[in-house]
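Reviewing the structure listed below.
One chain of protein is taken out of this complex; the other chains stay put.
The letters A and B name the chains in turn, as written, and every chain counts its residues from 1.
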Amino acid sequence: MPRLTADRHHRVRFTLNGRPVEGDAEPRMLLTDFLRHVLGQTGTHVGCEHGVCGACTVEIDGAPARACLMLAVQADGMTLRTVEGLAPEPGRLSVLQDAFRRHHALQCGFCTPGILMSLDIYLRGHASPTEAEVRDFLSGHLCRCTGYVPVVAAALDAAAKLREAAGDA
Amino acid sequence: MKPARFDYVRAETLAEAHAVLASEGGDAIVIAGGQSLVPLLSMRMARPGVLVDIMHVADLGGIVIKDDAIRVGATVRQAQLLAWPELAAHQPLLALALPFIGHAQTRARGTVCGSAALADPSAEIPLALVALGGEIELSAAAGKRQLAAKEFFNGLMSTSRNDDELIEAVHFPRTRPGDGYAFIEFARRHGDFAIVACAAMADAQGVRLAVGGVADFPTARDFGPLDGAALDEAIEDFAFDLEARDDLHANAAYRRELVRQLGRKTIDEARRCRV
Partner (left out) sequence: MTASGGGWLGQSIERVEDANLLTGRGRYIDDLAVRTGTLHAAILRSPHAHARIRSIDVAAARTAPGVGAVLTGAEVTALSSSLAVGVRAPIQSWPIAVDRVRYVGEPIAVVVATDRYLAEDALELIEVEYEPLPALVDPRDALASTELFLHDGLKSNVASDRSFRYGDPEAAFAKAARKISVSIHYPRNSCTPIETYGVVAEYDANEDAYDVLANFMGPFTMHPVMARSLKVPGNRFRLRTPPDSGGSFGVKQGVFPYIVLMALAARVAGKPVKWVEDRLEHLAASVSATNRMTTLDAAVESDGRVVALAWDQVEDVGAHIRAPEPATLYRMQGNLTGAYAIRHVAVRNRVVLTNKTPTGLNRGFGGPQVYYALERLMQRVAVELNLDPLEVIRRNLVPAGAFPYRTATGGLLDSGNYQQAVDTAVQDGGLAELQARRDQARAEGRLYGIGLTAAVEPSVSNMGYVTAVLTPEERRKAGPKNGAQATATIAVDPSGSVTVHIASAPQGQGHRTVAAQIVADALGLKPSDVRVVTDLDTARDAWSIASGNYSSRFAAAVGGAVHLAAMQIKGKLARGAAAQLNVPTDEIEFANGKIGAKGNPDNAIAFGRLAAASHWSPGVVPDGAQALRETVFWSPPQLEAPGDLDETNSSLCHGFIFDFCGVEVDRVTGALRIDKYVTMHDCGTILHPGMVAGQVTGGFAHALGAAVYEEFAYAPDGAFLSGTFADYLLPTTMEVPAPVILHMESPSPFTPLGAKGVGEGNCMSTPVCIANAVADALGLDAIDLPLTPGKLAQFTHPKEQES
């Protein structure tokens, strides 16, 4: 790969929510800014820009990642999912999203996209988590509104619903 | 809070990465998982001329079982090592310590070697390397060398890596029959850098305690077969020799007392695990 020079914009391409996307970025541009302000995907939020709050968590190649801890150019060629890709269709919510709504697991909703992305990935690999496991896993996300109680409840409820659905299938 | 400008090279071969480091040395920074580097870039506390992304170098990955050690390549993420099914069988201390690194979301991207390169005095991987007597495999265009962990970590966030070198792998010694291990960490919150972290390894000859979070870099001391009050006295000396400092979260005396109490507890646990 050629050297991407500092003062130029370079083409960055990756797969986002199942579709190829591209845009131009300086090497220094953060993935959060690229998603939000170049691609216009504003569902991924910026809370701290130093990797602590978790609001910007997205899925990269199947694993959770803080989008503020990545440069756009690092994501070139990768496969990303963001909160915009979670719902099965417009006007319908995923099992996890619906559990959040029923449990009032969000108030301002600013940290929520990151939490949803983390949990969406986690529940794919952990069908029957305990409350302690969910709490451990979610400790990488800061929420100021809920006190976490309904978030944990929604995660456990979603896991149960997903198990039921898998059992029915 | 946006990075200053830098060039970006996505190296596809080790030679490519070495070439940039050889020509630009201190002005180049290797980026792997980026979990500690990117915030430093965003705060403009790190200002490289060029970033060398090594995550796409094919032969830098892999967890390999060698005769006496586990070799963890530069692109192995912390989560990957933690999820490795044979981890506890080959090195129980890592299985105990790795869950304390940050959070699942940062372990998913942070690399094992990257944590060694950063050399945070409170971090678990440098502590495990020092506790186990691990080694760091450095390479440059000019050649390779392998350094003992206690020579590699040489100051606060400082290592003996030369500007033209990158960490190609780290080597964690494998457990031997009859070894016992224990790990105890105390932090303000789950997932925070340790205020005090203790790793102990016991074998037939004796016991070693390594402590992170207190001195400028993780530090180990062998206590041989000492036990009882004699061991407490030796730990007391160790606690003072670490030259703990005050910071926002804990003062030096507090850290020393944690070294005394948690250190002793860790040693006792490691010894129990031998049986």
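One rule holds in what follows: a residue touches a chain if its C-beta (ideal position, glycine included) is under 8 Å from a C-beta of that chain, and two chains touch if they have at least 3 such contacts.
Being a predicted model, the structure only gives us computed values, none of them experimental.
> In the complete assembly, which of B:A15, B:M43 or B:A204 touches the absent chain?
Touches the omitted chain: B:M43.
> Which candidate, A:E26, A:E59 or A:D76, sits in contact with the chain we can't see?
Of the candidates A:E26, A:E59 or A:D76, A:E26 is in touch with the missing chain.
> Would you indicate which residue among A:V21, A:A63 or A:C145 is in contact with the undisplayed chain?
A:C145
> Which residues does chain B use to touch the chain missing from this display?
Touch set of chain B with respect to the missing chain: 1-5, 43-44, 186, 188-193, 195, 236-237, 239-240, 248-251, 253-254, 256-258, 261-262, 265.
> Which chain A residues would touch the chain omitted from the figure, given the whole complex?
Touch set of chain A with respect to the missing chain: 26, 28-29, 36, 41-50, 52-53, 55, 82-84, 86-87, 93, 97, 100-102, 104, 106-113, 116, 134-136, 138-152.
Throughout what follows, only the chains that are shown with their structure count from here on.
> Given the complex with chain B, which residues does chain A contribute to the contact?
Listed in rising order, the residues of chain A that touch chain B are 1, 3-7, 26-28, 30, 33, 49-51, 54, 57, 60, 63-66, 68-71, 73-74, 76, 118, 122, 136-137, 139-141.
> Write out the stretch or stretches of chain B touching chain A in their complex.
Residues 1-12, 31, 34-35, 38-39, 41-43, 49-51, 53, 55-56, 79, 102-106, 108-109, 189-191 of chain B touch chain A in their complex.
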